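This is the structure, below, for whatever I ask next.
Other chains of the complex are left out, but the ones given are in their true place.
The first chain written gets the first letter, and so on, giving A and B; residue counts start at 1 in each chain.
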Amino acid sequence: MIWLNSDYTQGAHPAILQKLAETNMEQTPGYGEDVYCEQAAELIREVCACKEADVHFLVGGTQTNTTVIASALRPYQGVITASSGHINMHEAGAIEACGHKVIALAGTNGKLTAKQVADYIDWQEGDESREHIVQPKMVYLSHPTELGTLYSKQELTEISRVCHQRGVWLFLDGARLGYGLACRENDLDLPEIARLCDVFYIGGTKVGALFGEAVVITADELKQDFRYHMKQRGGRMAKGRLLGLQFLALFEHGLYFEISRHAAQLAERLKDAFVELGLTRFIDSPTNQQFVVLPDAVLKKLREKFEFEYWERVDETSSAVRFCTSWGTKPEEVEALIEELKRQTKCEG
Amino acid sequence: MIWLNSDYTQGAHPAILQKLAETNMEQTPGYGEDVYCEQAAELIREVCACKEADVHFLVGGTQTNTTVIASALRPYQGVITASSGHINMHEAGAIEACGHKVIALAGTNGKLTAKQVADYIDWQEGDESREHIVQPKMVYLSHPTELGTLYSKQELTEISRVCHQRGVWLFLDGARLGYGLACRENDLDLPEIARLCDVFYIGGTKVGALFGEAVVITADELKQDFRYHMKQRGGRMAKGRLLGLQFLALFEHGLYFEISRHAAQLAERLKDAFVELGLTRFIDSPTNQQFVVLPDAVLKKLREKFEFEYWERVDETSSAVRFCTSWGTKPEEVEALIEELKRQTKCEG
């Protein structure tokens, strides 16, 4: 069975396991106050070209989104997201559990536009009853989005401008950031993201680590007492060095970019094959999540050899599905899928 | 100046003030444990033909919605509403502040359909990742809605069936309930509402009282420890008898229905005049809120003599506005508006 259903089915890149093993019996202070976290934070500041940023390490995405958002908002403030955003759909109400409204705007392929954001903020601010309406104080983007799409440099720059003109924080969820930065259509990089956003995170869980997300805070006002928030939300790992060590392994020799590029190339290979085979892409994603529409009969056959994710029904006889590549995907696995698709779609034809 | 902008611009019906004055120097226990609250609750049980219901009195609508919803849900559960619902738009995130997601579905004229509700609940329940998605456990309707529209008996019956088949609570916000029950198109009554809903409230603030909402809980599971929730949400009034006395005045001789009918008739008079004058109604509301589209030039003139609520821009030269009648509106005020509209729209033509 070949697993292409998600990007977190395996453990960690061997370099990470090795680092954990090498340092296993060392003794260090807890809660992220060790030398490895310090080194990893410094490395991340460097790759982000942002010397003044605060860097903190958390275990997973929902925890990170919750901690960042809850730390930035006052009780009557909410966070704007595309309705497909992870915080709106797949965190079991974690943001609301901290007391904040998730203000969901209809996205296009998972993305918001600067105009949409500006219009909403201006509408609330201008309303006579504004004190009865949740005040939007943060914009949450994911990059890549839940649908694998990307913001261009221009798009992100415009959203950033809209936010900052209005005193609204910009937060970028980078759970799959590596896979976005490494794909051929991308025109953003970490320094640009650090410059445009007030806070963002570099995802480890889906990009080679056992677990871990590195939060980068560039806005001074959001830095204060962040560790209190982390503790309160259950996000200060006792053996915090496990996080520092993993990000050290990912960033000390560029491993993060290398394995991201690996996954991106395999996704591009797959995408090119879809085009070649004349398959309908459900969403035109440039990143490691590829969405394609296939006849149900083909899917049934595919399921014998492949794990993939059913997305949604398209019409009576066909459905959209998602294939993911990751740091751990082997080229031959992607080739096997392409071969099978060739065979199956030929039969269909 | 004639005020038709909302239904809470005045004090209370004189009968209510009189009752407060008569009992003013009596001494009673606090927090709603007095004989007047008891009598008012009993009266309400009678008019609802629901002997087993629990009846509690709260001060205002947001407080009532918050207390009811927070008392009914577990942390990972949310409440479904039309996106125009008061809890979604105009409570400054009060529900989210209690930790719960407001699940906003696109309404039609402020209303949800049974199918819409069923589809949403079934989708969440059927999703593989359902434990990552907020569980819908309550449906919130307002009747009349924010847009003045009403559920028919059949519509409410169907929504009730959908909810109860799926173990989901049905909560009806009756901030303007009197005005709905009293209008000519209505085919619901209090006993029917009590039978179909698990919890609802009879609004006093907008229907003759100084303030006050009477919560009627028919579902046994929702009755437990409700007073604890009231206290925690700041909703147990020290001199609770003020609430009991007001509802006593409203219900002991049918005053609630009488003054509601008064407002409904004036609204119907206004609506008929709109039709007669060939004005475009923005929403076809059968209740005390009337929405009409008028040229901006006319609105400018009207504003010299009338208070009304600007709703939204319709096109470059005209806008939708809202006129409200209430228990305190005088027939001559409505006639004055009609006369003015006649004059203005003639000028326009």
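What we mean here is this: a residue touches a chain if its C-beta (ideal position, glycine included) is under 8 Å from a C-beta of that chain, and two chains touch if they have at least 3 such contacts.
This structure is a prediction, so every number in the text was calculated from the model and none was measured.
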{"item": "Homomeric complex, total chain copies (2 given)", "value": "4"}
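Here is the rule we use: only the chains that are shown with their structure count from here on.
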{"item": "CA centroid of chain A to CA centroid of chain B, Å", "value": "42"}
{"item": "Touching residues on chain B, where the partner in the complex is chain A", "value": "75-78, 89-93, 96-102, 104, 129, 131-134"}
